[in-house]
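The excerpt is restricted to a subset of chains, each kept in its original location.
Naming follows writing order (A, B and C), and every chain is counted from residue 1.
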Amino acid sequence: MQRIYVIAAGGTIEKVYSEQTGAVQNLDSKIDRYFRLLRLPDADIQVTHLMNKDSLEMTDADRAEVRDRVAEILPEGAPIVISHGTDTMVDTGRYLEQAFPNLKAPIILTGAMTPLGFEGSDGLQNLTESLIVARLLAPGVYVVMHGQVIPIDRARKDKDKATLVWK
Amino acid sequence: MQRIYVIAAGGTIEKVYSEQTGAVQNLDSKIDRYFRLLRLPDADIQVTHLMNKDSLEMTDADRAEVRDRVAEILPEGAPIVISHGTDTMVDTGRYLEQAFPNLKAPIILTGAMTPLGFEGSDGLQNLTESLIVARLLAPGVYVVMHGQVIPIDRARKDKDKATLVWK
Amino acid sequence: MQRIYVIAAGGTIEKVYSEQTGAVQNLDSKIDRYFRLLRLPDADIQVTHLMNKDSLEMTDADRAEVRDRVAEILPEGAPIVISHGTDTMVDTGRYLEQAFPNLKAPIILTGAMTPLGFEGSDGLQNLTESLIVARLLAPGVYVVMHGQVIPIDRARKDKDKATLVWK
């Protein structure tokens, strides 16, 4: 049984449509409902709902909170998947890379361009990808989405292509 | 083969999530893709994409355009389903009722609280309901959604309950 | 609040895929899970899981059981929807029509060609249709599916077209 930690930090992947406002917002976390659609018989997924923020609104204090949660988990040596808004995913990833220079397991940042459960969503694909490569990757910080595994120093968001790309 | 006319006027039912803006907007019409999920072997559905507007932005000129399209269809005696935003659905319905005092077929207004294709959407339910009751109802103007058939004079939107209700 | 009774008798609409046998079978009832996808704010749906049989295997005793359950409900005057296999749906409908010559509410038989939850399923469409027309139809026994409302005496299954048709 492989333990994998998931830290839910919000972003588009978690957004819901509000019938009252007609907007998509970070209200309730829904990532758990989607994990349950996956069959992971030999994985022990431990989810922490840390925050549920549009990543453009993440502050230094929020990033410090992510770092502190990662620091708690690291001694166990298990891989960590962080679901996060794509706009500042790379910023958070670099911050973690600097904070933890001697990782013993991979830290993966993932997210989505369209919320989980909306037609055409890439959210479940990206979660699925992150959870399986979490077992294979060397220690380090990565972005994983859209079939891609990009070391954090090489990743940047391409708004026009609506994905993360190599730089 | 029963002919049924559908006039697509926009509203939440047609909204799509824009990855560029992070908002749900009336961009491309998607109602046809959802009709194709239904089996209607003895119905001949004729769709007119008249406009694709949030119903709060519908003007008098827009309502006149809906009325003109209805006027073209009416002589045929076939039922008409109008997909429309729920906020001003009742206004448009009353306007049509006044414009056409001697209907020979039902006119049905329907829509959705959550866009077609979003988790928990009521859009396909409401389209399904509208298309089957279109064959059964007496001439008149109605709101049909959420299992309800409400004559237009008795209908009002209840924002808190997120539905149309009898008044 | 309109009460509507549902009697679940099985048929393809309820079939599930068994990973052990690789066959689709009537095992657990799933119709309730699908009802919950519908918004029916002013309906009070009362479901009885009477049996879960391929309709080709329904016996005279099974039909008598359906009749007995209908007889219990009828005095209340509420509409009844019976989910049933399509192969002998018409037989059961005629049997009920003969058993209850003086109905005061409609009895609707519905079902599906492809099980609920399988791609391309017509099950949720047919349930949606049945529940809304249950409020509109005159007393009598009907088949409702695929946008059609067919009095039982006029209904027959057309295997090639994979639907019920008028005869």
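As a convention for this text, a contact is a pair of C-beta atoms (placed from the backbone, for glycine too) under 8 Å apart; a residue touches a chain by one contact, two chains touch by 3 or more.
As the structure is a computational prediction, the values presented were derived from the model and not from experiment.
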Review point. With 3 copies placed here, how many are in the full complex?
Key: 4
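Here, only the chains that are shown with their structure count from here on.
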Practice item. Would you pick out the chains that touch subunit A and also touch subunit B? Key: none
Practice item. Averaging only over C-alpha atoms, locate the centres of subunit A and subunit B and give their separation in whole Å. Key: 39
Practice item. With chain centres taken as the means of their Cα atoms, state the distance from subunit A to subunit C in Å. Key: 45
Exercise for review: Averaging only over C-alpha atoms, locate the centres of subunit B and subunit C and give their separation in whole Å.
Suggested key: 28
Practice item. Would you mind listing the residues of subunit B that make contact with two or more other chains? Key: 113
Revision key, fill the gap. Per the touch rule above, subunit C residues touching subunit B in the complex are 37-43, 113, 122, 125, 128-129, 131-133, 135-137, 144, 146-149, 161, 163, 165-166
Check your understanding: Taking the complex as given, what residues does subunit B use to touch subunit A?
Key -> 12, 17, 19-20, 22-24, 54, 113-120, 159, 162
